[in-house]
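The complex is shown incomplete by one protein chain, all other protein chains being positioned as in the whole.
Each chain carries a letter (A and B) given by its place in the written order, and its residues are counted from 1.
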């Protein structure tokens, strides 16, 4: 049943276009829309200094006269604000561009950190088995049952107690990345361990062991390429979670320092004005955050289905 | 059965010891316990005397042992910030958190399982597809935004429900409940929905994925080949098998509701231990943080134990040894 008319051999690009994953992308409007939205948001964040009409964090350019300008209108001083301005006269649109930059940077760094840690530990646990496996996976289990926000908060609290106050501001972002990353590694470890345990039983690994190939090379050259798929899926969904975690921490006031506001900080600021009618200060950052998390989540969800041959 | 539970209990004790150790290290080495107790002007000698009196110069294991012994007796020290015993603080706020968490857990479980089964059995149904799309929005929405959104719509614009607090509570002596007054019941609606939404979508997606997996199994195909009714196949054969793995993950998810409550509690100014913990983190009130960590560890261990026992009851492969006899 497997022999369906084989298509004519094509070049590398032809192969990619012909591949099942690309086919599933082409035929999934959700995936296409999500990737377009994600691309726009990422490009906006990346090129914020060039796109943003104002520099929102330079106190000298702020003018209190511009405060609380509604969206799509001009202030008393004649400045135009697409998404309105906040209480300090800061342009919400510019603040969002810079804020997404911080959110994305923290989210990406945290997930990279979690990925490196989780994949390494998962590979070791799965390959070694026995006591090593038990210890690593028990820690992962406990870790998984504690919500990541709590772990991040604890790490944050401890870091506050250890790091001298003068450096807290500058270290805050690193503490945040470390805290979010450390609370996310277990997902990677669990999946990679599972795949590793399956793969190491397979005979291609036996074939390498017969030749006396060292475990470290078997892990890196044989098993690692086979866990890339699931890791990619977790990383994508994890990125959305990390962005949300960062926003939550910043919203709770324990995240990035106020000098480098992220989307979460902007929402925290905006919340103060929700009841008094200046809804836009909260609304636009919130929508951006949701769009960012949702589009990344949708891509992850699509990727999982596309890479899972049984669901096709 | 007894051996199984004993084994699990033993493991739970180990986990609790590990959590206590982390908690103790935090308690003892983050910040200076003495500095928070004495005034700025106290002399070095006075500080040293206090240090001796508190046993801070004793060997590590002795201090740890004392910490654990105190914890078992419910003594977690005194809050730096509020200068009241931590145990008292926690006990006064525990009912609020537990009532909120239980309500949310119930909502998440009931709707999660029902919707999960519905979407798994009706993959082509546009309504089910709509629920699935909505569920992705559910996992992408940060809890605090859901809370703010609900407050804005139902408290600010429509003014149907209160936006913060627990309403009036009835004191039952050892427990202050909000379930017995109208304001109490009205107050819990928004926070409970906020807290349950994320878990609900997770459980729903999990149930759906597991059920689809089970429906692909040979024994389902064989049940169809025996001409069993659709109802019997879907609800007695497929659902029961679906629930086995769901128990584990749903159990852990419910555990995280109690701790996840801290965001919801902050948004709704709900007087639970989550908001207590959060305000303690901000000022590095270590005794409260340490006690909270132990509390969370305890909840985790209890839920794990319940999950394991449930698993054992549901799955005969664990209950009855797999001794295959004869050929």
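FYI, a residue touches a chain if its C-beta (ideal position, glycine included) is under 8 Å from a C-beta of that chain, and two chains touch if they have at least 3 such contacts.
The working rule: contacts and distances are computed from a predicted model.
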item: Absent chain [UniProt protein name; select from "CoA-transferase", "2Fe-2S ferredoxin-type domain-containing protein", "Glutamyl-tRNA(Gln) amidotransferase subunit A" or "Peptide/nickel transport system ATP-binding protein"]; value: "Peptide/nickel transport system ATP-binding protein"
item: Which residue of A:160, A:222 or A:268 touches the chain not shown here; value: A:222
item: Chain B residues that touch the omitted chain in the full complex; value: 3-4, 6-7, 10-11, 217-219, 221-230, 232, 237, 240-241, 244, 314-317, 320, 322-327
item: Contact footprint on chain A, counting only the chain that is left out; value: 1-5, 7, 23, 202-204, 206-213, 222, 225-226
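Keep in mind that, in the parts below, only the chains that are shown with their structure count from here on.
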item: Partner chain B, residues of chain A touching it in the complex; value: 30, 138, 142, 144-147, 149-150, 153-154, 156-158, 160-162, 240, 244, 247-248, 251-254, 264, 267, 271, 274-275, 282, 286, 289-290, 293-294, 297-298, 301, 310
item: Parts of chain B lying in touch with chain A, wherever the complex brings them together; value: 15, 18-19, 26, 30-31, 133, 136-137, 139-145, 148, 152, 156, 216, 252, 255-256, 259-260, 262-263, 266, 277-278, 280-282, 284, 286, 289, 293, 296, 300, 303-304
